[in-house]
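The next block holds one structure in the form of structure tokens; read it before the comments.
Note that one protein chain is taken out, while the other chains of the complex remain in position.
Chains here go by letter, A and B, matching the order in which they are written, and residues are numbered from 1 within each.
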Amino acid sequence: MNTPASQPAHEVPVPVAGFNLHNAVFFGAGNGLNKVRMQVADFNLHYGSFQALINVGMDVAARKITALIGPSGCGKSTLLRALNRMNDLIPGVRVSGQICLDGEDIYAPGVDVCALRKKTGMVFQRPNPFPLSVFDNVAFGLRVAGERSKAAIHETVERSLRGAWLWDQVRDTLHAPALDLPLDQQQRLCIARLLAIEPEVILLDEPCSALDPIATAKVEELLLNLKKQYTIVIVTHNMQQAARIADYTGYMLLGEMIDFGPTAALFTTPTDRRTNDYLSGRFG
Amino acid sequence: MRISPKHTQRIAIALLGTATGVTLVVLLFIIGFVLEKGLPVVSFSFLFSMPKDMGRAGGILPTLVGTLLLPLLAIAIALPLGVGTAVYLTEYTRETRLTRIIRFGTDCLAGIPSIIFGLFGFIFFVTTLKLGWSLLSGGLTLAIMVLPTIIRTSEEAIRAVPRAWREVSFSLGATRWETVTKVVLPNALPGIVTGVMLSVGRSIGETAAVIFTAGSSLRMPHSVFDSVRTMAVHFYIMAREGISNENAYGTAAVLVISVLLVNTTTYWLMENMPASPSIKVSVRDLKVFFGQFQALRGVSLDVPAFQILGVIGPSGSAKTTFLRALNRMNELTPGSRMEGQVLLDDEDVYGPGCDAVALRKRVGMVFAMPVPLPMSIYDNLAYGPRLCGIRARATLDTLIETSLRAAFLWDEVKDRLRSSGLRLSGGQQQRLCLARTLAMQPELILLDEPCSGLDPISTARIEEALTMLKARYTIILVTNNTKQAARVADTTAFFLMGELIEHGPTGQIFTAPRDQRTDDYVTGRFG
Partner (left out) sequence: MKITREQVVEKLLLLVACSAIMSLLLIAVFIVKEGAPFLIKVGPRDFLLSSDWRPQEGHFGIYPMIVASLWVTLGALLVGGPLGIAGAVFLTEFAPRALMRVVKPAIELLAGIPSVVFGFIGVMVLAPLVRAYAGGPGLSVLAAAVILGIMILPTVLSIAADAIASVPQSYREGALALGATRWQAVHMVVLKAARSGILAGLILGMGRAIGETMAVIMVAGNAVKVPHSPLDSVRTLTANIALEMGYATGMHRQALFATGIVLFIGIMLLNGSAMAVMKQRKGKS
């Protein structure tokens, strides 16, 4: 990692000015210290001439679940993918503003993108296990990092699969192709694959959109369990899902962060009329 | 010490890049070598004079002729067979055991080496059918050799023709064969031509199969039963028997250039085949006057096919005038006058050859207030098709059902098609009007604030129908509801006081408009 020596790591970063009302609630009246893990400030993103994110700001609290909601095309997935620089893969993307992970700007020159992505793991909308065995899927991240010891790999694979509540289902078929698993197990395999690299932040992009309600409930329960150890950001088009599991929720519209705050506050007393319209189902 | 992944990657890319470079250099060297040695030999007299002394001196005229005729003959034989097969496989049958066998046979045929074709052509056409070494034997052999290529490319091209076009054709009462010849094949033509060109390229370069079937006579052929020598064979004989290296190089240069020409053309055709979103409507500097008042002040914009254009702007901004200019409805207003051009599929709708009535059949329109005609639901829908002369009951029935389904109305009215259209709710009436337009099989649908009189739920239904419909139609939607444009339109145009202020992708218009006035309007500051 390349921490400039002059820049001390923030324990509790100063809230960025220019937010809306809820931030006051967020920082002031929280129960004790809510350590901020990731901080997005005045962030803009262009695809060519199209601006997909406009002056977005948000704080991601450690060991909490932060949800991003909004109608399709509002930029919530783009914002999520900005958090681990997956947008870099798309030609013609330009960014300005800041995203900090533990106080360090992830878009600063010289940042090791691979290392960043190891710290901010991502789960995608469609389960995307590699066309390898279950075991090799989970071991992938370790092998990428250069781990050679079989015993260590085996131990981590088991721990990660247990962490994703998948161990009991696959312990006997570890070497079967991952693509043969049912869809919800595939999605939990993708989560296990992440846990193996011990990320600090887990980013989920509509992880339940391909799943049925029962499988969704299971994944939600898993997420609530995982937040004891991990910081989680989830994009969802399902408002009830955000209401059920998220500690903080951000509402986005046409590339802007319209409203951001504790979930309960946002759902009951939104500060912006457009949030209210969306929540009460008037459009989207 | 383990090399870091970063370095491994760098080394890997360097190695892969080198391999690619080597490949390119080798292949370019081959072409360069042949051209450098051969081009100095090539001259007008080399190309167009008869060879002397077995090719040691003189030109290559007869081989040029042979190289031209043999592939032509092969294509003439293989094209009908190949396209016929492709049509049968795509249009006349489902996947059955027979089609699997045909496909398997085609694949096998494609893999057979040319020397086997040569052997077969020799024993079958030359010996058994007693055609001798001749243009005909060679052509037949080559035809079998290129047949798989033509079948495959044609099949691919035919499959790429949108299913909706076939449905339209059937629903207008065409038979399968008429649909194939009038709709499918003309639209698959570029793909089929690609297959033909690939085959020509392969025939020109072929040696083994040709030398055993068409022979190697250096005389000028006078009938299909004469033996011919192609350039490839000529080159082979001269190079192998050491007759004249110089003339061999010359022939090789001509050969390589012709193959590259044929292949480049093919590639160009393939590149240009799936016409990227073509422009359906193109408006050029359109001005509309009502008496002294100029309503539209020089509007230019393009609407790509199969997209929705949203037209927004405060009332009085001439959105509707713009819309009505597209199907010449403004002409019905006395004292109106227009300047500029409106092109529908590159054809000027105000041109002298364009009939306004025929135009309005191609361009469907739905009005702000639903206007069902005072007759049954069924007759409302059948009205347009009947005007066009469609009377067959079965055709009308299918047409009406498809249209109602497309407008998401079928389930609600299927049991009461005979009841009056006026008894439907407002939302249903509007969807009926939409279905009525669809029943006319238009190419372009104009909607003039179709949801202004409807409740949100009906509006949602219509919007849903529109997004489904754009797969088959090009749609222009005038709306007072900017959110509606944001939800359904691919591109949005903002009109103000008869001027087109801004036109662009919907996302851009709503999030990053270039003009301050657009910004003011979409953010609700006026309008």
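Everything below uses one rule, namely that a contact is a pair of C-beta atoms (placed from the backbone, for glycine too) under 8 Å apart; a residue touches a chain by one contact, two chains touch by 3 or more.
Computed from a prediction, not measured in an experiment: that's the story for all the values here.
> Would you list the chains present here that the left-out chain is in contact with?
Result: the unshown chain touches A, B.
> Check the options B:S137, B:T153 or B:T207 and report the residue that touches the missing chain.
Selected residue, touching the omitted chain: B:T207.
> From the listed residues B:F122, B:Y378 or B:Y473, report the one that touches the chain absent from this view.
Considering the complete complex, B:F122 is the one touching the chain left out.
> Which listed residue (B:G17, B:G316 or B:G351) would be found touching the missing chain in the intact complex?
Considering the complete complex, B:G17 is the one touching the chain left out.
> Name, in rising order, the residues on chain A that touch the hidden chain in the full complex.
Interface residues of chain A facing the absent chain: 84, 86, 89, 91, 114-118, 121-122, 124, 126, 128-132, 140-141, 143-145, 179, 190, 193-194, 197.
> Considering the whole complex rather than only what is displayed, give the residues of chain B touching the chain that is not shown.
Within chain B, the residues that touch the unshown chain are 5-6, 8-9, 12-13, 15-17, 19-20, 22-24, 26-27, 30-31, 33-34, 80-81, 84-85, 87-89, 92, 101-102, 104-109, 111-120, 122-124, 128, 144, 147-148, 151, 175-177, 201-202, 204-208, 211-212, 232, 235-236, 239-240, 248, 252, 255-256, 259-260, 262-264, 267.
Heads up, the rule we're going with is that only the chains that are shown with their structure count from here on.
> Please report how many Å separate the Cα centroid of chain A from that of chain B, as a whole number.
A distance of 42 Å separates the two centres.
> Which residues, counting only chain A, touch chain B once they are in their complex?
Answer in residue numbers: 49-52, 54, 73, 114, 144, 146, 254-255, 282-283.
> Given the complex with chain A, which residues does chain B contribute to the contact?
Touching chain A from chain B are residues 2, 5-6, 456, 483, 486-487, 505, 507-508, 510-512.
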